[in-house]
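Reading through the structure tokens given below for one structure.
All protein chains but one are shown at their positions in the complex.
After this line comes chain A, so read on.
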Amino acid sequence: MTEWIISILLLIGGTFVLVGSIGLVKMPDFFMRLHGPTKATTLGMAALLTAAMIFFSTTQAGVSVKEILISLFLLLTAPISAYMMIKSAIHHKLDSIEKTQGKDNVEDEA
């Protein structure tokens, strides 16, 4: 039974990480490419880490909860890194695709 749960969690996690990477390749400009890795991967990593948690808790003595820490740090760092990247992209005036709305909202004072 636990093997089934672990396998399903691993599959879900793998699928989300894969979708995030597909987004990285498929999207036409930098700003849209950023969406895949920041979001699709958080749930993927969470599923993978839950699988690891269940696996080590059932096969080894004692409960393994270190994985919660990893997910916590991932949740903290993902938005920050996305913010840093999009900020530098705006600063470098990277092209966004033509149909992007509200380009006037971007003001780069530098």
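Rule of thumb we're sticking to: a residue touches a chain if its C-beta (ideal position, glycine included) is under 8 Å from a C-beta of that chain, and two chains touch if they have at least 3 such contacts; residues count from 1.
As a convention for this text, contacts and distances are computed from a predicted model.
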Quiz item: What does the UniProt entry say the missing chain is called, choosing from "MoaD/ThiS family protein", "ABC transporter permease", "Cation antiporter" or "Nickel import system ATP-binding protein NikD"?
Solution: "Cation antiporter"
Quiz item: Please identify, in ascending order, the residues of chain A that touch the omitted chain?
Solution: 16, 19-20, 22-23, 26-29, 31-32, 34-36, 38-40, 42-44, 62-66, 68-69, 75-76, 78-80, 82-83, 86-87, 90, 96-97, 99-103, 105-107, 109
